[in-house]
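Here's the structure, in structure tokens; my notes come after.
Of the protein chains in this complex, all but one are displayed in their positions.
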Amino acid sequence: MSVVESETVALNTVGGGPRNQGSRAWPAIRRFMPVLVVAVVLFATWLWVSSLQLDSIEQRTLNADYIVSRIQEHLVLTVTASILVAVLAIPAGIAATRSRSRMFTATVVGIANVGQATPAIGVVILLAIVWQTGFTTALVSLVAYSFLPVLRNTMAGLEQVDSTIVESARGMGMTPGQVLRRVELPLASPVILAGLRTALVFAVGVATVATFINAGGLGDMIINGLKLQRFPVLLVGAVLVAAIAVLIDWLAGLVEEMVRPRGM
Amino acid sequence: MTEPTSAGPFSTVNGAVGIELENVSKIYPGQTGTAVESFSMSINPGELVMLVGPSGCGKTTTMKMINRIIEPSSGSIRIGGNDVLSLDPNQLRRHIGYVIQQIGLFPHLTIEENIATVPRLLGWSKKKTADRVEELLITVQLDPGIFAKRYPRQLSGGQQQRVGVARALAADPPVMLMDEPFGATDPITREKLQAEFLRLQSEIGKTIIFVTHDFEEAIKLGDRIAVLGERSRIEQFDTPSNILSAPANDYVSSFIGQGASLKRLALIPVAEARLGQASGDASGARVDIAGTLRDALDLLVLTGGSSIDVSEGERVVGSISHTAISEALGAAPLAGARQAE
Partner (left out) sequence: MTGFDWDTLAVFLTRRYDDILELAGEHLTVVLISVGIALIIGVAVGLLVWDKPITRSVSISTAAVMLTIPSLALLALLSPLLGLGWGPSVVALVFYSLLPIVRNTVVGLREVPVPILESARGVGMGRVRVLFTMQLPIAWPIILAGVRTAVQLTVGIAAIAAYVAGPGLGQYIFKGLSSLGSKNALNYALTGTVSVVILALLLDAAFLIIARYTISRGLK
């Protein structure tokens, strides 16, 4: 009987019967869970490293000055790239959807698909070989790489806006520009923002491989740690970059929720 | 090869079974008050009972407790004398046809495979299953050659609903539960499906519980109608003509709505009325004796005369007047009107 009973309860929940009485605290716990986990991991790493007898090589990297400047490099690269992407890719996406030419839209989507299949490390290294190593190259490849998700999400976001809503906005006498600003962009914003969030997280990852082309960042610590067989250095670099990725994603998620139009 | 009999775990009377519900209640956990309160009803073998009531009155819950899609909180349900609650729910459901408004055809299976679901669960042989599927498709007027290999999304709503009925009939269950099966179809399709359903029921004679919120549908299809109020309380349980002629209370009257007499006329055959002398006018309008009083009245209004001739095939057997129609309405035998039809 007990099996049958639970079966019925499951169906009732779906069918609009009594709602599941989940814990009220749950949403709050879920929201702050990533931050908590990151804090615990960072603290544990710090405790562990503090307990070690560091040799001279390790001391050269495992000190506040060195770490802070690597974090700075990493963040500057990531944030600059993301801002550039937002400024370039969102208007490009809008332009692509405004274009009446199906060919043009299809070409953009096609390029975006091939672009997505291109490995980030390949883009970074190729650019370094044909151009130069350093920060600018890393920045350009980051922008090139993060451009596509934002472009695609902008297009997808605008295209999924219910055409009847656009039609009624036009019917009220709004100009195409007004329809775009007041109706389409707000309704597409969750999808566009999701694209930006993906781009931001991508950028943190790609900025890590920037170390291969002498563009600095926390990748330096990881690579040095590996090359010199210094596990503490490697671990601190990897943990920090992972923490930055998780925190940036978490912040972007918060922004996404705040900016989302009410009623959606 | 041991194949379960169609009646499965139930004992039958001429292939049909009766259903008894006794003080059946449903209380959803975490909710105050009962959804269904102490519902009792006795349904004869081969009878088509309509449960009719407004949405949210508990009629669907009541029906779904019979195949234990919703588990009753208390009370007893017997089909053919067997206690439903003591049977394995899956075994039970394989012997109860079940049709719901949303149809619920399995989208990834062909029409053939959909209909064969229960026979396969019961372990029928391939040959027997295939024959049964073909037979059923013909019964519900879908050409097996065209439809057997199609998928549900390739069918119209009306066609899907027929497949839904065929699937429910597949293992020839003695009992059918139908939850607003024609509710989602357009009026023309609905009328057609209802007519087909009546024809089908006259052939197969299942014991059927049919839930609807449409009183017209209830009158049209039901042997007996249970008008349900809140918490599935039975306000009246009687034949359509009795409910129309003598509503038990204001609630039932309001449910019948306007024009109860007109609705009743559609239930009484012309043969029930006192027929007068034929007019002898060979070119006059005629109503067939197998028609209803409503058809006769319709013609009377249309011709503007005081009476019209009644025919039986080519032969004129008498005439019917406004007075005769009114009398028949007043004196119509309370029970058995539908059986006489």
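The letters A and B name the chains in turn, as written, and every chain counts its residues from 1.
Methods note: a contact is a pair of C-beta atoms (placed from the backbone, for glycine too) under 8 Å apart; a residue touches a chain by one contact, two chains touch by 3 or more.
Note that this is a predicted model, so its numbers are computed, not measured.
Every shown chain that the unseen chain touches in the whole complex is listed here: A, B. Only one of B:Ser25, B:Asn44, B:Thr110 or B:Thr139 touches the absent chain when the whole complex is considered: B:Thr110. Within the whole complex, the absent chain has one touching residue among A:Ala28, A:Val87, A:Ala106 or A:Leu126, and that is A:Leu126. Residues 3, 7, 10-11, 14-15, 20, 22-23, 26, 30, 33-34, 37, 113-114, 116-123, 125-126, 128-133, 201, 204-205, 208-209, 212-213, 219, 222, 225-226, 231, 234-235, 237-239, 241-242, 245-246, 248-249 of chain A touch the missing chain (whole complex, contact as defined above).
Listed by residue number, the positions of chain B touching the unshown chain are 67, 69, 89-96, 98, 100-110, 117-118, 121, 151-153, 167.
By our rule, only the chains that are shown with their structure count from here on.
Centre to centre, using the average C-alpha position, chain A and chain B are separated by 58 Å.
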